[in-house]
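For reference, the structure discussed in these notes is given below.
With one protein chain held back, the other chains of the complex are shown just where they sit.
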Amino acid sequence: MKVSADHVDASALRILIADDSDSDRLILKTLLKRLGHEVRAASDGREAVTVFPDYQPDIVLLDVLMPVMDGIDAARRIKEMAGEELVPVIFLTSLTDADALAHCLDAGGDDFLTKPYNKVIIQAKLGAFNRMRQMHRTLSRQRDLIQDRNRQLLEEQQLAKRVFDNIAHTGCLDADNIRYHISPLSIFNGDILFACPRPAGGMHILVGDFTGHGLPAAIGALPIAEIFYGMTTMGFSGSDLLREINDKLVRILPTGMFCCAALIQADFHLNQLRIWNGGLPDGVLIRRDGTKEFLESKYLPLGVLSSGRFDASMEVFHTSAGDMLLMMTDGVLEAENQNSEQYGGARLKQALDNASASEQLIDAVLTDVVAFCGHRKGRDDLTLVSLKMVVDAEFRQPAEQLPQSVLKGPTDWHCVYEVRDETLGKFSPLPLLLHICMEVPGLRRKSADIYTLLSELYNNALEHGVLKLSSDLKTSSDGFSYYYSERERRLGNVDGHFIRFSLAHRKTDAGGQLRIICEDSGDGFDHTTELESQATEAHYSGRGLMLMQKLGNSLRYSEYGSCAEIVYDWELAEPVPE
Amino acid sequence: MNDKPHLDEEALTELQDVMEEEFAVLINTYLKDSSDRITYLRNAIGSADADAFAKTAHSFKGSSINIGAPKLGDLCLEAENAGKANRLGDAAKVVDQIETEFLRIQKTLKEFLS
Partner (left out) sequence: MPIRTHRSDDGQTLTIQIEGRFDFSTHQAFRNAYEHEDREVSNFVVDLSQTTYLDSSALGMLLLLRDFAGGDRARIQLKHCNNDVRRILTISNFEQLFSIQ
């Protein structure tokens, strides 16, 4: 490691001097050494230029007129070699003519020393240039550091984006009836746009805009994406999602940070839109005939209100095929032109009037915004999405790519989960068990079936097995009420009981097989009578077993009804590639 | 012609202070260079090389000023200007003056050393 002179003695410099006059050179060299500096003396410009790279002086003192190569030429070459490094060049001269002095400065000289040399002046000038040199070096270092950090940050952003893309992927945004624009690094602008098909048909779209930019804004997007995709896939409604997301954001975001967002729940079967707009610009519903409805924000953004005060009601809009919905983040309205004017709602309205409900709505608006902003490079945090209502049968989701994903998720596993005593009354194991099953990509489409199976098994085990409630009670309205009040009462003092779920999944040639065994600590129940009773309409109970039989591939009871086993086969659309 | 002193005693003392034991080397170097330069100046007149004449006068001027011989420095400046103006006709007279002044300086400096 090279120890720089700075560390040895702050004022000791390496000085290169060049003077063709032996006596002058001798004086200067001796003078500088006496001042504590290290000196290398050259007798002309060429020699100075030659030794410069190896000697790496801090300061260069050059006589102006020298044989072979004069000081002006040498100064220019030395400055070239020094590059970005500041190496002050001071001319030694007895010149008195102002023009000649100016010529020296043009050649890259930083100052003069006139003959006769004066110790005090030399010392003062060297000191000044040394401070300048150090300041320059500090600035350069800081600039390099900043450049370095910036490059590092960009690399990290690219890397982070890849991670984000895996979690906060765009879902089914590529569906035929969706068009959107979102900046490639939108996640670092705080903009989010997700879409996900619902297992029962239709889809959810979430468009949002976090306060702030950069990493803090991006971090909030992760839990949102996870909740959005997770809960939508499991069949939860838009309101459920909103409550869950809001709750999560309230917990994790610092005060003052929140997410303006709109959630759209589209149902193509009912031809219906449910919309919740919290803080985004007005959405626009453009009917097939060109009439427009503006869907204004009626709620506070996500992440502001505590769960008790949060309102997740979604407004219902009945639609027809061909109606278009447009949502955007405020980057669109706030896009500025050269005069710092904002694009604004009036221009947007005009652009929409011109575009009508065509497929190219988004393109029309974007083109207009870009034309408005002129050559000024925008912040590029415009996010727009349009959804066209279609006839249910026409709605085709992008290929599910099941064959590929089924190989990725867990396919061969087994787990046992047992709930005991007090917990039986206080906690439902169903969401957790469903969650485990939903880890299998191929089962996600079947979440409703799986939930029904788990729920019916659990309720039978709990009510008939553990609580020893008889379905015979459910023969009248009052019987129903008695049954459920008894359920509540008996749950209060459950002792020495358990319900045990054993789940196993394996891959099959056709897809996969889930085996659910539910055992309980009760004495069993008469499942045979239950099954027979369903045939008659008069019975209000017994349909759980029938549901399980029809949804599953087989249902088998053992241990007098205290152990039930269901086998559920699911199939891929295509055979699994080997 | 000019009223500057032949030798600036104060400057010389300061120089002696800086150079310490090398003071004598310095003086001897200066004296040797200077007598060489007078020869160059005469040669340049002989070969009518005004540029070389001016440059030599310039260097001579610088070292004379530095050593503490301001009057000699002024004479060298006069020679330098004559060279730059390509007036070598006038230059021979200046060189004579330079030589006279130099001999005087040389004498004093040698006394100073001993």
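Things to note:
So that you can tell them apart, the chains are marked A and B in the order they are listed, and the count of residues begins at 1 in each.
Convention: a residue touches a chain if its C-beta (ideal position, glycine included) is under 8 Å from a C-beta of that chain, and two chains touch if they have at least 3 such contacts.
Owing to the predicted nature of the structure, the values given are computational and were not obtained by experimental measurement.
Every visible chain touched by the undisplayed chain in the complete complex is listed here: A.
Residue-wise, the contact with the chain that is not shown comes from A:481, picked out of A:291, A:354, A:367 or A:481. Remark: the omitted chain is touched by one listed residue; of A:34, A:251 or A:269 this is A:269. Between the chain not shown and the residues A:451, A:501 or A:570, the one that touches is A:451.
Touch with the hidden chain on the side of chain A covers residues 198-201, 235-237, 239-240, 267, 269-270, 272, 316, 448, 451-452, 455-456, 459, 474, 477, 480-481, 484, 487, 537, 540-541, 543-544, 546-547, 550-551.
Keep this in mind: only the chains that are shown with their structure count from here on.
The centroid of the Cα atoms in chain A and the matching centroid in chain B are 79 Å apart.
Only residues 20-24, 26-27, 30-31, 34, 63, 65, 67, 93-94, 115-117, 119 of chain A touch chain B when the two sit together in their complex.
The part of chain B that touches chain A in the complex is made up of residues 11, 14-15, 18-19, 22, 25-26, 29-30, 33, 55, 58-59, 61-63, 65-68, 73.
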